[in-house]
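Quick one: the structure is below, questions incoming.
Every protein chain except one is present and positioned as in the full complex.
In this document, chain identifiers A and B correspond to the written order of the chains, with residue numbering beginning at 1 in each.
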Amino acid sequence: MKSQTAEKKYLPEMPQKEIDEANASVKSTSEKIMVDNIERMKKTDPNRPAAMKYFDDISNFFGQRKEEIEAEKAKGRKVIGYFCIFAPIELILAADAIPVRVNSGWYDTSKFGDRVVPVEVCPVIRSTIGAKMIGLSPYLELSDAVISTLTCDGMTKLSEILSDATQIWTMTPPRVKDSAQSLHLWKEEIKSIKTQIEKLTGNKITAKKLKAAIETMQKATKAFRRLQELRKGNPVIMGRDAMLVNQMSLWDDITRWIQKTEALCDELEKRAAQKAWACPPDTPRVIVTGTPMFWPDNWKLPSLVEEATPQGVLVGDELCSGDRILYDPVGIDEWTMDDMINGIAERYLMASTCPCFTSQDGNEDRINWLITKVKENNANGVIYYVVRGCMLYAMEYARVKRALDKLSIPVYYLDTEYTREDVGQMKTRVEAFLEMLSARVDF
Amino acid sequence: MYEPLVGTILGWIVAVGIALAGLLVILIWKKDRTRKLSYLRLFIQMVSLVGLFYSFTLSLWLMVFVIVIFGLTFFSGRFFCGWVCPFGFYMDIVSLIRQKLGVKYWMLPDRVNRALHWLRYIIAAVILISPLLLGALNFVPASQIHALFLRGPYRPYAILLSPLEPLVLPFTGAIADLGFFDWSISYPYARDIIFYLDVPQVTSIIIYVFVALTLAATFMFRRFWCRFCPTGISIAAANRFNGLKWMPLLHINKVEEKCTKCGICKRVCPVQVTEVYEQKGGNIAPSTCLNCMRCIEMCPYEGCLKMNLAGKTLIESRNWLEPSDVK
Partner (left out) sequence: MVTTAGIDMGIQTVKIVILKDGEVVARAKAFSGFEPTKAAEQAYAEALSAAKISSEEVSNVSATGSGMDMAPYASGTVSMMGADAKAGVFLFPSARTVIDVGAEEARAVKCDERGIMMDFVVNERCAAGAGAFIEAMARALEVKMEDMGPLSLKAKRASPINATCVIFGESDVVSLIHRQESKPEIARAVFDAMADRISSMVHRLGINPDVVLVGGVAKDVGFIESLKRKLGLTILVPEHPEYAGALGASLTAASRVKGDHK
């Protein structure tokens, strides 16, 4: 019986030599791309904030942060990975484990994923499978367990496929958020994850520790919101830089991230006072929504927008890899264990705008989020970014388009793949869209 | 009945002293932005308690009290219940003690909560109709005086004032003597129980059981009594009529787009009002709402929830994590 459970259900056997070669080649490409992305970001904004240096360094997947986690692991701390931003970070922190997000943004690994699943499948999924097959992602490899929330179909099967190689803890989110039974189910899921985290780490999550963790995350939200607030006025920071900072909160030590982000915000406030804008204030302001974009490879669209002629600037996004990561705080009424668990459960489920949800009025939370973002950040246009195979986002487009049409905010549907080859075509479209926006700004 | 002038002056000195102490605490209380409004409310409750304490000693015409409370509610909803009512204050204090003990609260199922709310109407209807059944109209000569002091057949109306009874009263008719300046421990509804059930021994046992039960229920469920208290009725009724929406009523207002439905407003409500969460946007005036504004205080989205009076915003939700707090 034992041999049966150990048997691989999905992942094919790959010769070690091939794995090593693939790993080395993708790794070296990836390192080049990371450096190239940062160089391009520096070029776009010659007065790039000095505080960005830290985030550039930490963004290297194979650098400082990886070594830090390895050292912590050697000391006995556990690493808990997660896919969707439904994983209760507060609980992980309270158990003294290290949370890391393990979604893959590597284009080149998706071709390995093709060996397991058809090419019609969302490339984020394929790429993550591929990354596991060749052992590329350091955070995924270091994870003692991975929390996978069964949001979309891809995520559901991905956790099944990866359970061949990693310990996966699944969490089932209800598809309808605002009913008593949904919340009940989700609270039970949170409680069971809490038990599992406690079991793995051997640390009991006490009310005191949990309170400290919630307060840490509230501070993170504070810093995060401060940065997003700064993007509402004339551009003091390029969208890509802000996106990088946002995304680093997924991997970095959160306390250090808070310090560095606050420092960045201080610098940005000074820049705003000196009116030293990152790009001309009349640059068309764009908001991106849709499929998450992960560092390092999937930096395609943001780079295109901010390097295009006419230039655009990303002033915000509605991405679970961007402005949504830390936007919502856990609000606690009474600091009892029960209320804290309820607060965490509600924050992760109810405040989410993931398209896997629906309700009587559809996923209107997402529309409202987007409209607020467009209004508050004075966006001129919205780019609806979808990778082919990402059904849920693609299917919600019609509604988003109609909602934005009412505000006469142009929205452009841009679909792409995990590939570098279509940059030319994307460029044509993005530039036409930006040209349209700047024509609208002018008149 | 009338206290000597010196006593009244002393009383006012005590009241002002408590008020200043409360103000001082609020000024010191800077740490947590999510509790400032609650703190202000506790302070106002404290001041009201003192005010009511002395009003009772002056033995005002009690009918005026009933009319004032009911009249006030026309404009401000159950503001009275949330911010003034001494029994509510007592329950808030019990909740605070429970919080300090780290004990969790329980939730009534929404259906039970709603049923209790409707029960309020039945209780209140019985109270309001009973004087007529007791033949109040036949007491023609003395009816004015009786009505003013809620005596005789008008005695049932006094039940509506019971929650206003401070726990410490300067006159007897209470449940135990404290022997301190002739003040006694009292308890809401205790005097009503004595009035209607004056059997030696049995009455005091019933009162103790009543005190114990309400205390236990309040300890488990936040603001337990408020969920069916008949004094809350007129308020509820005034807010229920759509025709009265033009009046300068206190309303919670919600901006639909800013709401992410995070559910905090629903969880923090001491009387489990679900409308603020469920209703999409616009003016929200649920008849159960105490206007305690805890939801507005805890909402983490700037300007999403507001308290409006005649279209003017009194208080709105803030990003309580706002960066200005850092410095």
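Operating definition for what follows: a residue touches a chain if its C-beta (ideal position, glycine included) is under 8 Å from a C-beta of that chain, and two chains touch if they have at least 3 such contacts.
Because the structure is predicted, anything quoted here is derived from the model rather than measured.
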Which displayed chains the unshown chain touches: A
Identified contact with the non-displayed chain, of A:E198, A:D338, A:E376 or A:E431: A:E431
Contact footprint on chain A, counting only the chain that is left out: 309-310, 410, 412-413, 415, 422, 424-425, 428-429, 431-433, 435-436, 438-440, 442-443
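We adopt the following convention: only the chains that are shown with their structure count from here on.
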Euclidean distance of C-alpha centroids - chain A vs chain B, Å: 46
List of chain A residues in touch with chain B within their complex: 177-178, 180, 183, 207, 218, 221-223, 225-226, 229, 262, 265, 328-329, 331, 333-339, 342-343, 346-347, 350-351, 353, 361, 365, 368-369, 371-372, 375
Touch list for chain B against partner chain A, complex: 34, 99, 102-105, 110, 256-264, 267-268, 277-278, 280, 294, 298, 300, 319-323, 325-326
